[in-house]
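Provided herewith is a single structure, encoded as structure tokens, for subsequent inquiry.
Note that one protein chain is taken out, while the other chains of the complex remain in position.
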Amino acid sequence: MAATKSPQVHDKLVIARDDLQGLFDALHQRGYQTIGPTLRDGAIVCDVIRGVEDLPAGWTDEQQPGAYRLRRREDEALFGYNLGPHAWKRFLHPPVVRLWHAERTNGHFRLVQEEEQSPQLALIGVRACDLHAIRILDRVLAHGTPADPIYAELRRKAFIVAVNCEQAGETCFCVSMGTGPEMHDGYDLALTELIDEGGHYFVADVGSAKGAVAAASVPHRLATDDEVEAADCKVAKVAREMGRTLDTEGVKEMLYRNLESPRWEEIAKRCLACGNCTMVCPTCFCTTVQDVTDLTGKQAERWRKADSCFTTEFSHIYGGSIRATPMSRYRQWLTHKMASWVDQFGTFGCVGCGRCITWCPVGIDMTEEVKAIRAADRARV
Amino acid sequence: MNDFHADPMFPLLYSVRQRVRENDDTFTLELEPSAGEMLPAFQAGQFNMLYVYGVGEIPISVSGDPSKPYRLIHTTRAVGTVTRSMAELRENDRLGVRGPYGSHWPMESVTGSDLVLVGGGIGLAPLRPAIYHIMANREKFGRVVLLYGARTQEDMLYRRELEQWRSRFDLEVYVTVDRATGSWHGAVGVVTTMIPHAPFDPLDSVAFVCGPEVMMRFTVQALQRRGVTSDRIYLSMERNMKCGAGFCGHCQFGPFFICRDGPVMRFDRIQDFFGKWEV
Partner (left out) sequence: METLEAVIVEHPFFRGLREEYVALIAGCASNVRFAPSQYLFHEGEIANRFFLVRRGLVSLEIFVPGRGPASIQTVGEQEVIGWGWMVPPYRWRYTARALEITRAVAFDALCMRRICDADHDLGYELMLRFAGIISHRLQATRLQLMDIYSLSA
């Protein structure tokens, strides 16, 4: 069914599940590379996908501290899972990127600029927490002085199709962090998947002019009030099901005054300093720079690579590492997320996605750790 | 997209004009732009990121005269891969330079006060631009005292200049070594021992401190014992840096990015984190 006029920003549309491929086609036609969830290696990862056929239809995930399993759903929902290990920083803040190269000439060398243009990416399936994470990365990488031109360019070109959550993941705590499950802006289109008497369809919220243009190419109609309400109710239900909470009241000051809490040593007994948390965290942005040369020495390159504060090299200066013990590195990571980030960028660095809890091999739960430090702090005072 | 105006990670090429050996492992490079275009002028206390072709890049404080930004001067120890390669550079060899980065010694806000500059070891290098500025604007400041400590007299930086400064009537220079060698007839002992009796008025003095962190920690204590308040003590902090521009995350010290909020930091701002183990 075609609409009588073009979609406008803030319109709520209905797109049938079978018409969703039209959105992919419209994006491809406009030169976008579509990135979305797909099944691989026993998980739901994010990668370049061709269309609806690559989505993890009928699959969801079960997550616990230190555990992740796929599970078959009873329906064929396309976005019925919670969150996979990949965050969108993998595409907006590429973990491996060449910055420039240099050539040796006549006993000197000259620097050569990168010529490749960055791709237009359409991110499909962005959850509310991840939307906030992208907003946080915008603040860190695109709004600083100087800005990171690689991130700024990818971000500017990106098209975001956010998708509301189906249920609360067991390790999620977006409500505590104020990052979900509702989404209000920051997307081009926001979809809520519904499978009910009306069929299998999406209520789509048009978030921007770009989104309106894309939606216009896809078979759609305006949503009825009932359909909009059904979508809203779904999201509200997710908010009620949150499995974890984190009290953020005064948490920055609390962590700053507890840098010497005995709890950190207790965590250090468990933490392997493996850095998984920094890899899966959607806001961890640290990078390192690697200058390399080929065997002949005729060409040198500078690469930027994702890095983790859990390595000893991260804080190394002549004489040794500032953070030599795993205790200090875990403390750095957690206090950065929940305290320093506020002073640096005005928000928490954590969006409550729960990935660090799920993907920690020993199941360290940062919501529990913050609780424990707070309890020790109260006992002290 | 690249070019040094648009891309913060793209260096400008500079050529070595002179290399001076300061002591066994410390050297000074004097650089000038390779092709005419130069970086923005720096302020005393700031640093540049210096790139050696195919080897790597490191942050080094600028230790030249801020009023002569065309010639960039950097003093460093040859202790790592990059610095050891840098020590091998000859006249006319090229380096990539990015900068200037970071905060600077607050020269404008200390006019009228006495100034106490305390340097330890290679810490004299980031202080030298401040000394140049002071001498060029001498009437703006009260008494100016330089306290410098080095391991031995052979390790001292800028020895000829130290002697020149010491011979001025409007600058008091006190030098000490940790260990007396050769024919040293001067003070022996750590630089903090010179603070209790140095000729400055603690009620109207500002201190600039630069050196190994442990030296700065005890220097601050000595200054505070003398009556200098924490909001009148500035340190030059050091941390691992990869980008120098605020987005690699390596240089964090508590909530501060040393490449942006530092390296020069006022002590009262950092005292809650300074001295805490492994922060």
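Each chain gets a letter, A and B, in the order it is written, and its residues are counted from 1.
By our rule, contacts are C-beta pairs under 8 Å (C-beta built on N, C-alpha and C of every residue); 3 or more make two chains touch, one makes a residue touch a chain.
Please read all numbers here as calculations on a predicted model, not as lab measurements.
*Asks:* Any idea which of B:136, B:188 or B:203 touches the chain not displayed?
*Replies:* Of the listed residues, the one touching the omitted chain is B:188.
*Asks:* Hey, which chain B residues sit against the chain that's not shown?
*Replies:* Per the touch rule, chain B residues meeting the hidden chain are 76-77, 79-80, 83, 120-122, 149-151, 155, 176, 178-180, 184-190, 192-194, 196-197, 211-215, 218, 238.
One rule holds for everything that comes next: only the chains that are shown with their structure count from here on.
*Asks:* Rounded to a whole Å, what is the gap between the Cα centroids of chain A and chain B?
*Replies:* 40
*Asks:* Where on chain A is chain B touching in the complex?
*Replies:* Per the touch definition, chain A meets chain B at residues 99-100, 102, 104, 108-111, 113-114, 140-141, 144-146, 148-149, 153, 256, 259-260, 285-289, 291-293, 297, 300, 302, 304, 307, 309, 314-318, 322-325, 327-328, 331-332, 336, 339-340, 343-344.
*Asks:* Which part of chain B faces chain A closely enough to touch in the complex?
*Replies:* It is residues 1-3, 6-11, 13, 34, 51, 53-57, 77, 79-80, 93-94, 96, 238-240, 242-243, 245-250, 252, 254-255, 257, 272-273, 276-279 of chain B that touch chain A.
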